[in-house]
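Note sheet for the following structure.
A single protein chain has been removed from this complex, and every other one stays in its place.
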Amino acid sequence: MVYYLALAALLFAIGLFGVMTRRNAIGILMSLELMFNAANINFVAFNQYLGGNGMAGQLFALFVVVVAAAEATVGLAIVLLIYRNWRGVDADNVSIMKW
Amino acid sequence: MTDYVSTLSIDIGLIGPELALLIAAAVILLLIFTRKADRFATAIGLIGLVVSMVLTVRQWDVKVGGFSGMVTVDQFAVLFKLLFAVASGLTLLLAERYFHAKHIARPEFTALLLVSTMGMMVMAGTTDLIVIFLGLEIMSVPLYVMAGFNRRSLESNESGIKYFIMGAFATGFLLMGIALIYGASETTDLRRIVTDFSYIATNAKLFLFTGAALMMVGFGFKVGAVPFHSWIPDVYQGAPTPVTAFFSVAPKAAGFAALLRIFAYGLKDLGALSDVWWILAVLTMTVGNILALRQENVKRMLAYSSIAHAGYMLVALAVGGADAASAVIFYLIGYTLFNLGGFTVVALLETRAGSRADFSEMAGLSKAHPYLTATLALFMFSLSGFPPTVGFFGKFYLFSAAVKGGFIWLTVIGVMNSFVSVYYYLRVVKVSYFDQIEGRFVPAPLSAGVLFVLIVTAVGTLGFGLFPDNVLEIARRAIQAFA
């Protein structure tokens, strides 16, 4: 059990690192997917070990997959829009407005 | 097969308000094929919202759950749903004029706004973390698009991508938090967490705390609490102003609705979190106010101001208890009105060609638009918390609840922050009344819709300020749903 949780926590940490260090918006998106997957491993692992009291964990994970797909769709649409306007998708360069 | 169907509790009446919005959005989307949607989109959207409001009000005395416990209709949900519908309707009226002036009017905008509002309603009307999460996503996904709706504007594009990245990042934290809470409690239903709380807290303390902390981070991003606020100024400034107005009130209210459900109801006995909320509240209001002092752009100033207001509202979560919770609901009602009103004036000024809504552009406003300036001044007084506006009573109830709870220092810091904020709010009033303008002030034409928005928000700001007890009573009734 704890091995699954540790795996999920590590994956989450890697995703977190990726989101914060990537400059490319698509790269950030990929790191975000890692974070979502980490949460999903947790859901399914908990569900397995809590046993037959319901399938809430697996169903939640199922919804997360769908949500992730929806988010990726919109996110990539915005990325393409920016690319068309700017010819480059650097999340850090997207800051014509100052802090 | 049949035994499954028979146990199903489908009650369409319970989700009437949401369905009304969804149907209106669907009608608009279908009309796009007939190329008539441009003309009718706003009207259909408003009809949908009004129907939704009527259906919501009819639910006031109902307190039931349905759909296997996935939907909860109580007075808390009803009040928040009404608030979302009002904010959405006012935004729609405001947006029509602005989007035409900027040549970015598209019927899809109305549909997205309705779907987003529906997501908020779903979020407020449930005690199940799965549904809260899905509602949050339905709210957020259209918002990302709306932020980037001015497709040719680089700032709007940037606003969209930043909001998306931050929103998805927050979702990641939230999901991990919910996963741990689920692991600790074996359920995603807050009601069951409340029932089994002592058992959960002794058996899986570590997971409960970590999960709660991660959820705090997730919602902290959503409501713009410091240190998770860095996206707010850019997103608010870059998005089209009516969208910004909507951002600053509705998702924030939805975020607080979820926060109250989770932390003031589901995990209310998790005492140690109070200190964390304390720090978050103080940081949020102080950083928001201090950074707002330095802004030269009114829209950006209002963005920082909205961070500061989120800070005041977080006080309620630090204090806890029914008094603080009803105070924060009162605050949210007032804040929705006067903040929307303030943004309406800014949006109106921005419809003039070449305007960027800088402070300097406000000079000479009072000569060209005396009544408009008076309303603007009213909103600014309310934002900074002068009596007899609703802004004053919001802070008054909030801080008296804090004092009653023994949070003296928090109150002192909050009141000091309010004094700081007076400076930048009154600067708007000062510039528009007393500063000299070079050349002639180009007037901004009022439309009937914008006028209606201004009247509603101004009357609300003043009226709720004159009769605060009635509103507070309603907020109290809403909180009783938690008991």
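Note that the chains are named A and B in the order they appear, and that numbering of residues resets to 1 at the start of each chain.
Rule of thumb we're sticking to: a contact is a pair of C-beta atoms (placed from the backbone, for glycine too) under 8 Å apart; a residue touches a chain by one contact, two chains touch by 3 or more.
Everything that follows uses one rule, which is that contacts and distances are computed from a predicted model.
Per UniProt, the protein behind the absent chain is "NADH-quinone oxidoreductase subunit J"; the candidates were "Putative aldouronate transport system permease protein", "Mycofactocin binding protein MftB", "NADH-quinone oxidoreductase subunit J" or "RNA polymerase sigma factor".
The undisplayed chain touches these shown chains across the complete complex, A, B.
Touch with the chain omitted from the figure is made, among B:G16, B:G89, B:P142 or B:G460, by B:P142.
In the full complex, the hidden chain is touched by subunit A at residues 1-24, 26-27, 29-31, 33-34, 37, 40-41, 44-45, 47-53, 55, 58-59, 61-63, 65-74, 76-81, 83, 87-89, 92.
Where subunit B meets the chain that is not shown, the touching residues are 4, 7-8, 10, 15, 22, 29, 67-68, 70-71, 106, 108, 111-112, 115-116, 118-119, 122, 130-131, 134-135, 137-138, 141-142, 144-145, 148-149, 151, 160, 186, 203-204, 206, 210.
Throughout what follows, only the chains that are shown with their structure count from here on.
Within the complex, the subunit A residues that touch subunit B are 8, 12, 15-16, 19, 25, 28-29, 32, 35-36, 38-40, 42-43, 45-46, 50, 53-54, 56-57, 59-60, 63-64, 67, 70-71, 74-75, 77-79, 81-82, 85-86, 91, 94-97, 99. In the complex of the two chains, the subunit B residues touching subunit A come out as 130, 133-134, 137, 141, 144-145, 148, 151-152, 154-155, 157-158, 160-162, 164-165, 168-169, 171-173, 175-176, 178-180, 182-183, 186-188, 230, 233-234, 237-238.
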